[in-house]
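The other protein chains are all here in position, but one chain of the complex has been omitted.
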Amino acid sequence: MYKGSLTTIEDLSNGQVEDILDLAQEIDGNRDAFHGLASRHLMASLFLEPSTRTRGSFEAAMKRLGGDTVTVADPKSSSMEKGESLADTIRVWSGYSDLIVLRHPWEGAARLAAQYSDVPVINAGDGSHEHPTQTLLDLYTLRKELGTLTGRKIVLCGDLLNGRTIHSLIYALLRFSADIIYAPGEGLELPDHVLHKIEAEYNRPLQRVRHPGLEALYGGDTDESGAEVDAIYMTPSQPHSLTLIDSIQMEIEIDKEESFAFYVTRKQVEREGTAGDGPGKRYPRMDAKVLKETGFSKAVIMHPLPRVDELSPAIDSDPRSKYFEQARNGVPVRMALIALMLGLKPWKHGPEGGGQARGELPVPKTRGIVWLNQNCISRIEPLNATAEFTFFDRPGERFVCCYCERETFPAFYAYPYGEVYHPIEERPSRPMDPSRGTFFFDEASARASNFRPSKKMADGVQGNV
Amino acid sequence: MYKGSLTTIEDLSNGQVEDILDLAQEIDGNRDAFHGLASRHLMASLFLEPSTRTRGSFEAAMKRLGGDTVTVADPKSSSMEKGESLADTIRVWSGYSDLIVLRHPWEGAARLAAQYSDVPVINAGDGSHEHPTQTLLDLYTLRKELGTLTGRKIVLCGDLLNGRTIHSLIYALLRFSADIIYAPGEGLELPDHVLHKIEAEYNRPLQRVRHPGLEALYGGDTDESGAEVDAIYMTPSQPHSLTLIDSIQMEIEIDKEESFAFYVTRKQVEREGTAGDGPGKRYPRMDAKVLKETGFSKAVIMHPLPRVDELSPAIDSDPRSKYFEQARNGVPVRMALIALMLGLKPWKHGPEGGGQARGELPVPKTRGIVWLNQNCISRIEPLNATAEFTFFDRPGERFVCCYCERETFPAFYAYPYGEVYHPIEERPSRPMDPSRGTFFFDEASARASNFRPSKKMADGVQGNV
Partner (left out) sequence: MYKGSLTTIEDLSNGQVEDILDLAQEIDGNRDAFHGLASRHLMASLFLEPSTRTRGSFEAAMKRLGGDTVTVADPKSSSMEKGESLADTIRVWSGYSDLIVLRHPWEGAARLAAQYSDVPVINAGDGSHEHPTQTLLDLYTLRKELGTLTGRKIVLCGDLLNGRTIHSLIYALLRFSADIIYAPGEGLELPDHVLHKIEAEYNRPLQRVRHPGLEALYGGDTDESGAEVDAIYMTPSQPHSLTLIDSIQMEIEIDKEESFAFYVTRKQVEREGTAGDGPGKRYPRMDAKVLKETGFSKAVIMHPLPRVDELSPAIDSDPRSKYFEQARNGVPVRMALIALMLGLKPWKHGPEGGGQARGELPVPKTRGIVWLNQNCISRIEPLNATAEFTFFDRPGERFVCCYCERETFPAFYAYPYGEVYHPIEERPSRPMDPSRGTFFFDEASARASNFRPSKKMADGVQGNV
């Protein structure tokens, strides 16, 4: 884990995830046997953005273990109102407690906290970035209901653009070889940075497929739209028999014995990033009609809650509805996580394998990077956040922030020791050296740094005159 | 109790109330002996409406028992801000905890919560509806100070219209055969629904009586108003010697040896329901002058607190002032209640006797009922609340909501299998069948349902032309 903390689900190896799920299962079977395990331990529960549900689950977990908590639930009463930095807040609270659980509106806040804390930090949600314990309880519920994750089909429904629970879940499902089907709301498709990361790090191509049952999610109004429901299907490591050609729609073969899990999400209207004029009208909704579709007789219905209207209360008592169990699973899963992170139970697996070993990636301190994410902690506390970016050249040249994990795309590049900058797509074929070359986002800043345009560019400019 | 929960004082039989008071008394005598009783138990303290005092008392009680709590004290940080229903909130929190204590602004919220919770729910106040633990601590204090409740005179002073503590207390005092004297503020008299309930369920007629000492409560400005203070006196089961004729004022015979208890309340200005232009100026105030009146030498002064100016601080140190003891009694009483509800101590009495066996009343799913209480949970969450009404035909035809217990009065009735509706007071003498007939609140909705007016009505209309 990053400095002993859990800032993203990728801080955990696959083995560590299994350790957590296994211990959670053991706790679930005999909770009282674990009371007293965390006696004398104090958890700081810092919810600098409102979230009663997640906070309640964490505090219940700590207290079920016999530990105690000190809570900050009202951001307005925080020292940050007096102008304090997150780094200072964390340094002080890490002197008060043995473990910090942090919810924060800024992306990458948990990673910054882990840098400055003397005690482990658990990310309980950092803006639109990550929410790894939600992912753990989702995985726990899926494994419990489906028996395994490998090869299972998980249909992700709703707001795939802003839902951090969805992004964390996708990466985790890929690591455990599940199949993913996307059923986004209109205008709420997966963002590019997630697609890039999937392609770059998990090597799983997108496919365009078709599943008739999924149409019911969108109200099944075939007559009005004339269009069938599309889904994007991820092949597992073993190449699938479906076509790879994007524009051709293919039927998913419905194996009636197979379990589908539907992971339904609400529109994240409170998040910045939702299109200004709001998502389109076409939004998937789970109800009794969907559950009647062929192939869904063994379906598992999940939802991170709270729901609005995308999940019909009429199916609450349907045995396939598992969303309340899912919420309750948060307590044993968080008990397991706390027990392992505090060293009260031993890890059985090491940190290697499956998780992204982020510390080992090349992390150049690249000059000239312009950082556009207003909500990234590295922009809000530049003095405390070490602005580190990981460079990727596939599928396109880009930097990924180590805090918010968003991408930024430079437009120009200058080779080391050179005085000339090139448009990044038209640069000479020499290999780029991201740690020593310089990147620019516009020509003005390149010129301000005493670089001059490449001859090709200069010619182009002349030609334009 | 309703589903093992305490939503109203009437969920408890008289014997169960005595169990709680007896155990509270035992705890009061040796509190530390009960520490550890609730070890490993977790209470969700959900205060979705501000109330530090009640919350503090509940949490102190749980912690005095060695249990722990998870608290939501800020409604703004609640998931309900994301549009979540109370039913969903409760289902999730009942997965986190062993007991839910709920304060909520909507009337009937605790009953809805009890429906959806897997663990016991205690109503810590649901809007203007009920606040049963306040009643329990009031009873405990009265019994402790007066020795018994039977035949004791309790003077209820102040806002009898909106004070939920008062309504709960009245029903409980009637069950334990106390006498009640009303000393309301001007325009803040008992509401009709309480009077109806008293008459229908407790069979205790109202009487108009006079007590000279009570005049001092209103400032004793005999000269200005020329009127003496009126009070309404409830005879116990044994008919009293006072006249039953309403318009005649009679003197209460002052037994100087008898203990009076004054239960003083403040104006509930924060509650909807207070008359728009505010209560009148005539408002009872307890002060040293009142205490000097003949007959009050053994008086007991109580107040649910907080007070504003209706209870003079000048009598705080008077030995008859018991309001701070009353507040403190909240802790042992709630400790006893929690211990009994969690099964950590056995009930000695069963659920029969004294309490209203609400589940056994006819609860028709009546068609056509228009529901006017904007604050009732059954109106706010119609999908989750099973809209059940109990029909009463005495003292007038009306329905009582099983959630908020408010009344609604239909204007028209149609017999089963008929096509005709009648004004409810002028209907034929055949018996009504509330579970199968249809009720209407106006003629337009009757006609919209394809009913037609009775011949008598039609004639009347013609006659009007």
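Letters A and B mark the chains as written, and numbering starts fresh at 1 in each.
Keep this in mind: a residue touches a chain if its C-beta (ideal position, glycine included) is under 8 Å from a C-beta of that chain, and two chains touch if they have at least 3 such contacts.
Small disclaimer: the values here were computed from a predicted structure and weren't measured.
From the options A:68, A:258 or A:287, the residue with contact to the unseen chain in the full assembly is A:68. Considering B:142, B:331 or B:446, the position touching the chain not shown turns out to be B:331 (whole complex). Residues of chain A in touch with the missing chain: 40, 42, 44, 68, 70-74, 76-85, 87-89, 91-93, 95-97, 383-384. Although one chain is hidden here, its contacts on chain B can still be listed: residues 32, 35, 47, 50-53, 56-57, 59-60, 63-64, 68, 71, 73-74, 266, 270, 305-308, 313, 324-325, 327-328, 330-331.
Operating definition for what follows: only the chains that are shown with their structure count from here on.
Superposition angle, chain A onto chain B, using Cα atoms only: 120 degrees, a multiple of 5 between 0 and 180. Taking each chain's centre as the average of its CA atoms, chain A and chain B sit 49 Å apart.
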